[in-house]
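Step one of this worksheet: look at the structure below.
Removed from the display is one protein chain of the complex; every other protein chain stays in position.
For clarity, chains are labelled A, B and C in written order, and residue numbers in each chain start from 1.
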Amino acid sequence: MRSVLVANRGEIACRVIRACTEAGLDSVAVFAEDEAGALHTELATRAVGLTGQGPSAYLDGEAIIAAARASGADAVHPGFGFLSERADFARAVMEAGLVWIGPSPEAIERMGDKMTARITMRDAGVPVIPGCELETSTTGEEERDFQSVLASVRLAAENVGYPLLLKASAGGGGKGMREVHSEAQLEDALRSARREAMTAFGDGRVYIERLLRKARHVEVQVLADGHGRTVHLGERECSIQRRHQKVFEESPSPAMNADLRARMGAAAVAAATAVDYVGAGTVEFLLEEDGTFHFLEMNTRIQVEHPITEAVTGVDLVAEQLRIASGEAMQVGDLHLQGHAIEVRIYAEDPSNAFLPSIGPLAVFRPPTGPGVRFDTGVREGDVVSPSYDPMLAKLVVHAPSRRQALARMRRALDDFVVLGTTTNVGFLRDLLDLSEVVNGTTYTTLIDEVFPAGWTPPVPSTAALAVAACAASMPTKSTSSNSAPSSPFISVARRLP
Amino acid sequence: MRSVLVANRGEIACRVIRACTEAGLDSVAVFAEDEAGALHTELATRAVGLTGQGPSAYLDGEAIIAAARASGADAVHPGFGFLSERADFARAVMEAGLVWIGPSPEAIERMGDKMTARITMRDAGVPVIPGCELETSTTGEEERDFQSVLASVRLAAENVGYPLLLKASAGGGGKGMREVHSEAQLEDALRSARREAMTAFGDGRVYIERLLRKARHVEVQVLADGHGRTVHLGERECSIQRRHQKVFEESPSPAMNADLRARMGAAAVAAATAVDYVGAGTVEFLLEEDGTFHFLEMNTRIQVEHPITEAVTGVDLVAEQLRIASGEAMQVGDLHLQGHAIEVRIYAEDPSNAFLPSIGPLAVFRPPTGPGVRFDTGVREGDVVSPSYDPMLAKLVVHAPSRRQALARMRRALDDFVVLGTTTNVGFLRDLLDLSEVVNGTTYTTLIDEVFPAGWTPPVPSTAALAVAACAASMPTKSTSSNSAPSSPFISVARRLP
Amino acid sequence: MVEFRAREGSVEVQPIPNDGGWVIGSLRVTRLDDVRWSFEEDGAPPRIAYAVRIRDDVWLHVDGRVHRLNLVEAGARGSTEEGGCTAPMPGAVLEVLVDVGDEVLAGSPLVVMEAMKMEHRVLAPANGTVAAVHVEVGARVQQGQTLIDLDSNTTEDSAQR
Partner (left out) sequence: MVEFRAREGSVEVQPIPNDGGWVIGSLRVTRLDDVRWSFEEDGAPPRIAYAVRIRDDVWLHVDGRVHRLNLVEAGARGSTEEGGCTAPMPGAVLEVLVDVGDEVLAGSPLVVMEAMKMEHRVLAPANGTVAAVHVEVGARVQQGQTLIDLDSNTTEDSAQR
């Protein structure tokens, strides 16, 4: 392995490219037409333009494999999202004679279809959430098909009981997932979940799980190499979510103890072993107040929140991915968790307006710095946030000796974070950190909805703030043109390091 | 303890101020007239101007105590350098009813006078370097006094043998220290060492130690609280120095093993205990190739290179200093070293011109970022480097799972570091990282002098570099005025966080 | 005179140029660079803020918080639409749930949009009758584009609620 094509964009592309550089590997970035000059293209040894704008460019597996061949890359790292959990893409990469930096296509398939995953896990002795797989394979949009799916869903729902979760079998990241609290809501929820799943995954199949209230979302990081070793690297608590999107993650979980960690870790290793997993993966569980835990799903890729595990375990997960993909044994010692790490996701969204995605220029963008602060991003001051892509701009990670110190460090970091020109959730996150549930670590997945039922209200500016604003109003409007980077679809930019 | 005055400037002031904020304490910055608007003044809750320009302002203990009183601070953190190892200042702080964040004045005195420290350590069973203390107490500049000192130094030197080191008893940081390779050099060296020591410390006394060649500089971090607990936090290897100034530090030491660490750690704890030490301190040793180690000196303050210990131990040393000073027990568990950390010191100096300090605007200043990279600085783009202060601009610290990965990460970070407008040692450091001695960890204190006997030569620009430069030459010269910050000596600036 | 839209009504601020900076009541404001400002109140130490103007908004970071303040330009008032339901962001229309003449209650969904791979519902801002539908399924719309016109119910009705 000498040169890795990173089939992604934004912060995770930058993260992987830096890991390649540090591993002595060349890196190849790809970019859509509307992302020429983006940070990840500059960090890479070489960058190749894709045809088309927006996410579809990054979803074109054939074009990406062609780019790998044209640029001399001999391996492909998919990051997360996009093609990372597409078994067909993994297979095509391997058939093109390239190294696929991820688990086998078979493992992706068995875990990617959530229904199959449920069954596999049950057979491996891993506890799953009470629920019901549906054998219906119809994925069409026709009303008659829909009515027949609805009938079987209604029947299954009666067995599982309300409230329940309707989940797309091909789903992930909250897409194609709907809470259903009564039979009356079922039809609308089913229609909407199937449509979202069809749009996102081209597969409208759904299944049902009992809705576990006040449960925690706790996931276990696993790592497996091609030499028969599979280990877990402790857990991440990701209970603070909004619309099933994680917002705040921490490691270790405040709900954890050594015995529970050993049991959940063993379950996660069993889950990975059941599909002959190789590489970095995450086994997600719901953890109930009484300590019962249930398999939720397995993410067969690097996770957004991987840095908090890196902080407390001292393991560089992306470096291990590269090492494992090149056929070496992992270099991971005994598990020892050091201190406490927290990640918050910085979204371009408006918490005071139903968290709708926001766009605009990053006219001022000064991320926090200092000891114990890690900031992973794919943007810099002067860039423009477009509506085409996922609104996650960055991940802010802190590591400190204790949970209390980590919370204090995160508050300090958020206070220091200056973003002007695009609305973000920074102020909302800062308020979130003061909630007693967050301070005490008694978090659960519906916390945000329950604490902010009417949304979040931004602070009223002080008189002094208005005075400064009035002076700033007399200044010329800040130029917000983005970098005049090359925009031809076939141009490629690169930086060569010595 | 509610509000801490930080009696320092630059990166260490910023470091301490952030620690105060995270500990829920207010912070008070002080600044010389030529440093109004400096970064540390902005980070603090409140900032107080001192009279005078340059280092002398920060050395005025009375003014600093007055500033603490005026601003309502109830504690003083000295950082390193300046007043940090001045027992009289520590005493004055305590007499003013303020908390001194450091060891007792008695401990500072006994370790600050290097001759007394040698004797104390010998008595405590800690091995010292073969050498000779000189009882001469004359500190005058008169030629007759000098001749009598010279006579006794000459006698002692014969006993110790050449080559030897002439060291100022009041010294530190390489000041007042001279290598003497033959009797012929003795007079010139003595005159020069005494003069430098008189200028820096107001105390010209010197002593003699045998010059240990190819020895490693290995220091042990200790932490002691007021509840009777003293621990060591592993070692730092600081062998790569230039003119006795550390340049590159790492932890753990490549020369260390568990047994040696236990023995050196025990010696360091014995050294601290011998002077009833409380707080964070560092016991420096010379480690010979055969594993023999000798006490060099104890630094009774936080050390420049403390971040590498923080990285591998997970302990926040400055937070512990604050905790211990407020009377609490330290919150440090069993020693567990995770991964490998390296620090390099970024100096405004010209490695191609005898490492002379350089000055200028930081016209472009883009520090490296990314996983495992910590950058502690007191400057930002647009600031101007003045000749008045120590030329250390920043510390670049990396943490990675292994030494090899840490070196790779540091190379990547140095490659990414853009500083234009002021000459720095970044290019030199980058070449240093490729030396086989650094790659293999076989470093010793005279490495730089031996590898770069004729200094360092910058790379020749490529044709492409010249072409870009020629285009940039056609642009208007970059405005390099510093921030038009308030400059009245009595003005104070502050930022209040919510 | 600078006027900002506030949660209710507007706020007027009159900075007076003075000695290289501005004075507003007991406050003194100084510009440090392109984006950094210093301000101090009588007796208190100066503090730092970041502020830039971008078109009709001033964006401000002070005391760890960001504010976006909308400038009311002379003669530009009343531009907010009454009864118009506009696209909250750029995206595609997935479903139109109402027809002209439909009576709707405040909060009921009118249009389903897709943006950034997520569905979003545009809700009725008040009780009313659909007066016009400006988009169809599949249409790409810009932020602020009017999707639906609503005739609000009479003031009497509203007052009764």
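In the analysis below, contacts are C-beta pairs under 8 Å (C-beta built on N, C-alpha and C of every residue); 3 or more make two chains touch, one makes a residue touch a chain.
What you see is a predicted model; the values in this text were computed from it and never measured.
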| item | value |
| --- | --- |
| Touching partners, among the displayed chains, of the absent chain | A, B |
| Selected from B:His181, B:Arg195, B:Arg213 or B:Arg229 as touching the chain missing from the view | B:Arg195 |
| Per the touch definition above, residue among B:Gly202, B:Gly228, B:Pro453 or B:Pro476 touching the missing chain | B:Pro476 |
| Subunit B residues touching the omitted chain (full complex) | 55, 175, 192, 195-196, 199-200, 243, 353-354, 356-361, 363-364, 366, 387-391, 414-416, 418-421, 423-424, 426-427, 430, 458-478, 480 |
| Positions on subunit A where the hidden chain makes contact | 37, 42, 46-47, 382, 483-486, 491-498 |
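The rule we apply is simple: only the chains that are shown with their structure count from here on.
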| item | value |
| --- | --- |
| Inter-centroid spacing, subunit C versus subunit B (mean Cα positions, whole Å) | 52 |
| Inter-chain centre distance, subunit A versus subunit B - centres from mean C-alpha coordinates, in Å | 41 |
| Residue list for subunit B, restricted to those that touch at least two other chains | 497-498 |
| In subunit C, residues with contacts to at least two other chains | 31, 47, 63-65 |
